[in-house]
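For this depiction, one protein chain was excluded, whereas all remaining protein chains were kept in their positions.
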Amino acid sequence: MITAGIDVGLEYIKAVVMKDGAVAGKASGLSGGVGRPAAVQAVYDQALAAAGVKAGDVEKVISTGKGKFDVAFSADQLSETVAAAKAAKIFEPKVTTVVDIGADEILVATIDGEKIKEFVINQKCTAGLGLFLEGMADRFDMSIEEVGKLEGPGSVTVNDGCVVFAELDALSLLNRGTDAKEIVKALNEACAWRANSTLNDIYKPDNGCVVLLGGMTQNGAFTKALERISGIKFVIPAEAVYAGAIGAAALAAD
Amino acid sequence: MATKQLWETRPLEFWNKAKELRAGWQKSIESVENVVGQGNCMWASAFPAVTVIEDNPVGAMMQNKNEPYARKARLASEIRGWGREICGYQGNCWGGQFLGYIEDGTPWPRRRMVVPMPCVCDQHAKRGQQARDFENMPQWMADMVIYPGPFDEERNEALLEHKIYCSLRPINDVERIFGQRFSEDRMKEIMEGNKLVREYAKEITYLMAQTIPSPLSVKDLYSVYTIGGLTKVDPEATVAFWKMVRDEVKWRADNHIAAVGNERFRWIEAHPPSWHYMKYYRYMEEYGAICLGSQYAHMMGGAPEFKPDGSIGVRENSQYPDGTEMSTREDIIRVSQGKEARSLNAFKIDEYIRRDAIVEFAKIMQADGALLAIWRHGVGCTLTRKEQGMYLKEAGVNVMHYEGSQPGDRTDLDEKRLLDQLDTWMQGLGFRRQVN
Amino acid sequence: MDFKALVENRHEYAKAWKAKTGGKVLGWFEPYFPEEVAYAAGVLPVRVLAKHEPDDVSDKWIYASCYPVRDMVNQFLKGRYDYMDGLVNVEGCQWMYNAFEVAVNNKRKPDLFDHYFFLPDHTDAPTSKHVTRSELNVFKGKMEEWTGKKITDADLDKAIEVYNKNRLLLKQISELRRMEKPVIHGAEMMNIVLADQVMDKAEMNEILEKFIPELEAREPGKDRIRLMLIGSETFDTELEELVEALGGDVVVDELDNGTGYYWNNIIPQKDRLMAIGLKYLGRPKNPIKDNNWRRRPQHIFELAEDYNVDGALVVKQIYCHLHGTDNYAVWKILRERYIPYHFFERDMLLPVEDTTLRLESFMNMLKPGINHLAGWHKVFGED
Partner (left out) sequence: MVQKFGKWPESCWTSDKIDWKAAKAITAGVDLGTGSAQCAIFCDGELFGWSNLRVGASFKQIAEEVIIHAVGNSGLTADKIGVIGATGFARDNAAYATKKLDEVHCHAKGARYMYGPSVTTVVDLGGQTMKAIRLYEWDRVRDIAINDKCATGQGRNIEQMCELLQVPITEIGEKSLDVKGDPEPVSTTCYNFARTETMGQFRPEFRAEPLTENEVYATHMLAVAWRMLGAIGKMQPLDPGEIMVYEDLGFTGGLAKNPGITKRIEKELRVTALTSEYDPMLAGAIGAALLA
């Protein structure tokens, strides 16, 4: 059985084609504004090509992510948390908690069999993770890979609650001649504090097997800081970035 | 897990009557030439020429009906000193007074006195004060009294006297300043009517709680909710209307007429809903999830007490004491305050109601889940909401929080984020939306 | 005397006090708390202050309140206040109430004493004093029960004396700020008042008595732009320090934990509790207690006149619903009496550049030319 999952995130579109429970092809691309339906189609076509199948061969497509309704051809639109939970179960059958940290939001869900027992999302005041760091990297003329290597805690700190203030703090530090690398360390650290705040929001944290998914898994400095602050050892699957799409494709096969 | 319709549904018959009553009230305030008061004051209805308009429903309605106008009103408030992250009900309502016109351009019914009331929400303590600051109208603080823990005879005495003073003073002042007459007989009638309405409201709550499928959803209840308060001026009509509602709900319950045909998931809320975005009730109904309301929604029946046998009563101390002599004005006011000075409707403060009663409420309502709004701009609406969520989770109720500004201000309510969260909540529990 | 250090070491101070006396520490939240009764019972009343610390635990318990309250919750949950044996809150700000509730409910300390004191919001009614008297009596009973010590009239008299003296000393220092070139600036004054709220008053009185002659011997400073600070409580002196660095001076404030804390005194009478109650009812009004008669704007104006201010800073914490609802009257009176003011919001940290921009522009507006970015280097720690 061939199914496909498309995860339309705030910043990137991820598409996965699955053949009998295994990933046959995947692709990703920028998730634009108005042009998004076209971008979705392009990314989907790439994934199909990678899998070596035709659109007609795919039995069911499920879309997920913030922009799930922009996929005109999907049979169903499911919540990204549900897709992430499904993917986490595929990667790590013993999973008890799934954490999805992306461009803007952090989702934490504790899993009980097929159901999500408890689910929390970051408060709006603490939104802004990947996208924020990317913006700051751009501001400091750094690549996002470089940012991911600068592990804190550094010599300075920035606001750990609000990214708008954090940016102001960062600029202020820059103004006073602080080294950009130190500032970036502080930014990574602040993001980790912010994310931990949402992890702590779960009423009964189940830290047995915590699977970490989403784009921010690519930022090593951040994940290490988060592990240090929260005291949780995360399981980070290799396909963490594609988790939403994989989950959606697997749900389509159910 | 998509299922077909499980139960029969029918439109509500009291709907038209409710519409008629509301329209009548709307008309009555548009043509006011008499004194318009502002605040939560039952005594005011015993002045034939005083109309009470509360800023909370007015503010909520402004946001609900005309977003650009409400936004403009809030801006008018903001530039005069009202914090933009503060209660939208009052930002809207008093902004309207500053603008001087209502949505369609006709003159704003100017308030001529204000009666603020703290404790339920601190922002109520400042209710209408802006108008008082700018227009020098009389203001009477109607102090509310709170303390946690059980009823305390020792504390009660002085507190009760204080409360009685806070009601008597404005009555005497209104007579003096505006030359109006307070009618003692009218006051007694209102209290009588109030007692009956409470009985009916309590019964409706009970029917919603105990019947599966529920004969009424809170969405329907809210459409008649304000009528108790709005028609205080006409106790007979109010009582008759609530009897009508009660009878219909009872008939529906007896005949298994459901409010939501595929009821599979029962959920409760906390206190005021987002008045400007009531669509989420219907969205949840597509998942077969019915909202049974909040303690706030069922407040009409008086401060609730949930008995161990599963029935709902009213806390004894909040009742008017029976058999007390009511010959003087002071007597009447004394009786109207009940036995306990503490505001038993101040559910956000009273420890019992807030902590234990929300769990009991969930149990009585046979709720599977709770959707607790957390409002950025409303202190009274948000106070301890997160804690309540924890008590509910402890009791095995599935809880989800969502964010917004405040029930009268949709600035920060991200509708799509709310819908996405509802999707997650329901889909995570294995439900799928059924679009008709 | 380094008062800032006293504020910073407040936890150690309270712990040392406990070890020394074996007494109990009672934390309090609201400015209307009648400390005298607790002090008479031999308890050390300590104000719960907020500070800046990364916060990743309060989300679970509280939502969206102002930063001081969030930070109080953060500190309670992290055990910074574990030395407190009891907590008391007075009817006032609801966010503060929420912090109090969380501190009590999170069960870090199961034997924590707690009490809620109802001081009427309507302070001007003839019945208000009876309510306060009755509540004081209830509180006194609770204190006696908790400490096992009977509070006699003599105990109350002693407490009243110590507190009255303390307030007089503070006011004496405050009077020095009326000088043309004050010998004491806003930041130091604020630190004194903050330290005062977390220390044993008898000890603080000794410190202040020694400090005042020192102060009077100081050389007057240079000409500064005289500003007044109005608005939400703050628990640090960042803003005052920045103002000073830019060539201004906060010569007077209208904060609950500033001048409001020591402005009026207890007038002794035979009924001690009534005397205490009347002091708190007659305090300079904070927004929630200022209703029918609107006394706060007039008080602000009088302070501005007395201290000869050039302008006022109206600063409110974000989400401070009390000041967010009371600014109407404040702005109005400042406008009517031609006192220039600048309004802004603050949060946990004061962004230096952003706030500098405001203060500098405002001060330049008040007295063009006087302040050519004086002290600019000081802000940035350069020579």
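Worth a mention:
Chains: A, B and C, in written order; residue numbering restarts at 1 for each.
One rule holds for everything that comes next: a contact is a pair of C-beta atoms (placed from the backbone, for glycine too) under 8 Å apart; a residue touches a chain by one contact, two chains touch by 3 or more.
Just so it is clear, the structure is predicted and the values come from calculations on it, not from any experiment.
Touched by the hidden chain within the whole complex are the displayed chains A, B, C. The chain omitted from view is touched by exactly one of A:V163, A:V211 or A:I236, namely A:V163.
Screening B:L6, B:I29, B:M42 or B:L75 against the full complex identifies B:L75 as the residue touching the chain left out. Contact residues of chain B toward the unshown chain are 67-68, 71, 75, 78-79, 84-85, 279-280, 282-283, 376, 405, 410-412, 414-417, 419-420. Seen from chain A, the chain kept out of the figure touches residues 10-11, 30, 32-36, 66-70, 104-105, 124-125, 127-128, 131, 134-135, 138-142, 162-165, 167-168, 171, 174-177, 180. Those residues of chain C that touch the chain absent from the view are 318, 335-336, 340, 342-347, 351, 353-354, 357-358, 360-362, 364-365, 368, 372-373, 376, 380.
The definition used in the following text is that only the chains that are shown with their structure count from here on.
The greatest centre-to-centre gap from chain B, using C-alpha centroids, is found for A. By number of C-beta pairs in contact, chains B-C lead all other pairings. Between chain B and chain C, the centres computed from C-alpha atoms are 36 Å apart.
Across the assembly, chain A contributes 123, 125, 203 as residues in contact with two or more other chains. Residues of chain C in contact with two or more other chains: 59-60, 63-64.
Against chain B, the residues of chain A that register as touching in their complex are 66, 76, 78-82, 85, 107, 109, 114-121, 123-125, 203-204. Across the complex, chain C is touched by residues 80-83, 85-87, 90, 116, 118-119, 121-123, 125-126, 129-130, 132-134, 139-148, 152, 154-155, 157-159, 161-162, 165-166, 169, 349, 355, 374-376, 379-380, 382-387, 390, 401 of chain B.
Across the complex, chain C meets chain B through its residues 59-65, 91, 93-95, 97-98, 101-102, 105, 116, 118, 120-122, 125-128, 130-131, 133-135, 137-138, 287-288, 291-292, 294, 316, 318-332.
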